[in-house]
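Shown here: the complex without one of its protein chains, the others still in place.
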Amino acid sequence: MDTVLQQLINGLSLGAIYALIALGYTMVYGVLRLINFAHGDVYMLGAFAGYFLANALDLDASPSIAGAIVVTLGAMAICSLIGVLIERLAYRPVRHHSRLTALITAIGVSLLLEYGGQVVFGANPRFFPQMIRAEVYSVGGVQITNQNLLIIVVAIVVMFGLQFIVHRTRIGKAMRATSFNLSVAKLMGINTDYVIAFTFALGSALAAVGGVMVALAIPRIDPLMGLMTGLKAFVAAVLGGIGNIPGAMIGGVLIGLLETWLGATAYSTFRDAAAFAVLILILLFRPAGIMGTATVEKV
Amino acid sequence: MRVPTKLLATTVTIGLLVGLNYLFEHGFGDFRINAYYARILNLIGINITLAVSLNLINGLAGQFSIGHAGFMAVGGYSATFVTVYYGRAIAGLFGSSLDDAVGAAVVMLISLLTGAAAAAVAGLAVGIPSLRLRGDYLAIVTLGFSEIIRVIILNIPAVGGATGFTAAIPITNFFWIFAVAILTIVIVRNIATSTFGRVLATIRGDEIAAEAMGISTTRYKVLAFVISAALAGVAGGLSGQLFANPLNPQNLNFVRSIEIIVMIVIGGIGSITGAVFGATTLTILPEALRRLDQQFPGLRMVTYALLLILMMIFRPQGLFGRRELGWTWLRRRGPAAPAAAIK
Partner (left out) sequence: MRHRSAPRILCATTTWLLLTTGLMSMVACERKSGGATDTTGAILVGFYGSLTGDGASFGQSSREGAELAVDELNAAGGVLGRQLRLLVEDDQSKPEEASNAVTKLITQDKVVAVIGEVASRRTLAAAPIAQRYQIPMITPASTNEKVTEVGDYVFRVCFIDPFQGEVLAKFAYNDLKARKVAILRDQAQDYSVGLTDSVAQHFTRLGGQVLPPVSYSSGDADFKAALTRIRSEKPDVLFATGYYSEAAIITRQARELGMKMPILGGDGWVGDALQNGREALNNTYISNHYSGDNPDPIVQNFVTAYRKRFNREPDAIAALGYDAIKVLADSLTRAQSTEGPKLRDAIASADVPGVTGQLKMNAKRNVDKPAVVQEVTYAGGKVTFIYKTTINPG
């Protein structure tokens, strides 16, 4: 019994990671209808920004929660800037070209960050400073670390925060309008360039939070860490209904649970294919995803 | 006139390929072709097949597949499987052996056809669900598919799993590689100038309009996709049975697919000569830049990435655009290709 419960906890922890990244994917797709392939790599940059900041503050030797918050905020700021730059320099010039052009550009940006990362940071994995020491809570034979708990909590908070921004604020309204129809939104006096830049800044900041949190729990960071995790997070977003915020959360958790379940069976060798098999099945039977319907209001 | 011209051209080409192949393998008198250059030339040939076949779906039909390496893997593993496990038996049926030129040729042909068939079936299986949808989903599904293929291959001990799969006697040679490359070019070229090609151009231009005109877009897209996959499968079969070039699931991944895409993006999406140009350049360049790459590891892929982005921003139609490079183009510098063929 405790094994089943433990696996459930494992699945939730893993799913929360996917969910955190999927939220950023969904935001950008919701507004621009662009698969921001580079999102997973911004997540990687978030982890590296956190790495350098935490080392500068020497948090590995003297861990502190205040320090962790400072590092996270710093990584968010850095990644927002990178996100806005990517949008301004790479995506905006091709916005009015075909979607294919935009997609190839996105792939190009992703490759640039991955291999640029290898040139700058080196290909060898690095060790993320333990700015919050790992503690294991044990309840009736079921273990969870404070770091994994933190990821789950942060994912939930971020989800509600995003819901609030999108549905209850002025900029959120502008985002929804831009998503609905970019040119009409422009005619209505919305500064769509600003809205899109804001979306990228927000999405990238979320990726940074994800990067720092995940690196804390799984301290091996390397320039290619965003590739597979990013792709699986994207599948999570599609599964939940791309463009839908609670959907991204649900999709992430489902993928996490599925991978954990498969990893514990005799079919563990097929685990890496699971997310993609789900994607194909979803596209076959319910292309809009679990939460997405044609009428649901998208971000 | 029609038949003799074609027949003549085909005979001359085959004769030339056989002659060059002999030169590659045995040299001429004291003259030997350097094995390093021979290897690069062979890799160029395989990459031409890959790039031109990908151009059919990404260029002509305007769909976007980033899983070409997956089809290459399906074809490559099936073809090599046939040779490794049934090669001797097949050669024996023809009273020959794998070490003999005739036996090797028969086995090669059969293995390549098997590879093409297997990759075509895979193409059908991926194409039907994903090509019904518009937009970027195809990209993600093809990517996912190639990942699934990779994981499945890792789990089949009969084809070596993680160790990779080696053909005991490498039977791929210069002749087969370039015969396939030329055949691929002819096939894609003929499709481009046929009714089918025009249908694809219509779909690329405006899918909704194409549907409104009564074109069953899915059917045509799937057909193009299947042909493209089959040709990639043949390229895989050639690659897997080349000397010192074992198949490995880790190699046939996302990055390999991206390399093929960069080839056609550089040359011009939709242009066959462009794809040939791109494949040639991107095979030679890294070898030429070996020293640079060693000093700044990773710089090569960074250059590819920058090239992709800059091309998309400043020249999304590629270096050649949809034009074909040829005599007419050199002389007139105008839109050549189909129009120029009319006398």
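Should a chain be cited, it is by its letter among A and B, assigned in written order, with residues numbered from 1 in that chain.
Operating definition for what follows: a residue touches a chain if its C-beta (ideal position, glycine included) is under 8 Å from a C-beta of that chain, and two chains touch if they have at least 3 such contacts.
None of the values given here were measured: they were computed from a predicted structure.
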Candidates B:Asp99, B:Asp206 or B:Glu287 - the one touching the absent chain: B:Glu287
Option from B:Gly144, B:Pro249, B:Gly267 or B:Gly318 whose C-beta touches the chain left out: B:Pro249
Of A:Ser13, A:Thr26, A:Thr105 or A:Thr178, the residue in touch with the unshown chain: A:Ser13
Absent-chain contact - pick from A:Pro93, A:Pro125 or A:Gly161: A:Pro125
Option from A:Ile69, A:Val120 or A:Val136 whose C-beta touches the chain left out: A:Val136
Contact footprint on chain A, counting only the chain that is left out: 3, 6-7, 10-11, 13-14, 118, 122-127, 130, 134, 136, 138, 143, 145, 218-220, 222, 224-225, 228-229, 259-264, 266, 268-269, 271-272
Where the missing chain touches chain B, by residue: 2, 5-6, 8-10, 12-13, 16, 20, 31, 33-37, 39-41, 43-44, 151, 154-155, 161-164, 166, 178, 181-182, 185-186, 189-190, 193, 243-246, 248-251, 273, 276, 280, 287, 290, 293-294, 297-298, 326, 338, 341-343
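To be clear about the criterion, only the chains that are shown with their structure count from here on.
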Chain B partner contacts - residues on chain A that touch it in the complex: 33, 35, 90, 93-94, 97-105, 107-112, 114-116, 118-119, 123, 227, 231, 234-235, 238, 269-270, 272-273, 275-277, 279-280, 283-284, 287
Contact set on chain B toward chain A in their complex: 62, 64, 66, 126, 129-130, 133, 135-137, 139-141, 143-145, 147-148, 150-152, 154-155, 254, 258, 261, 265, 296-299, 301-302, 304-309, 312-313, 316
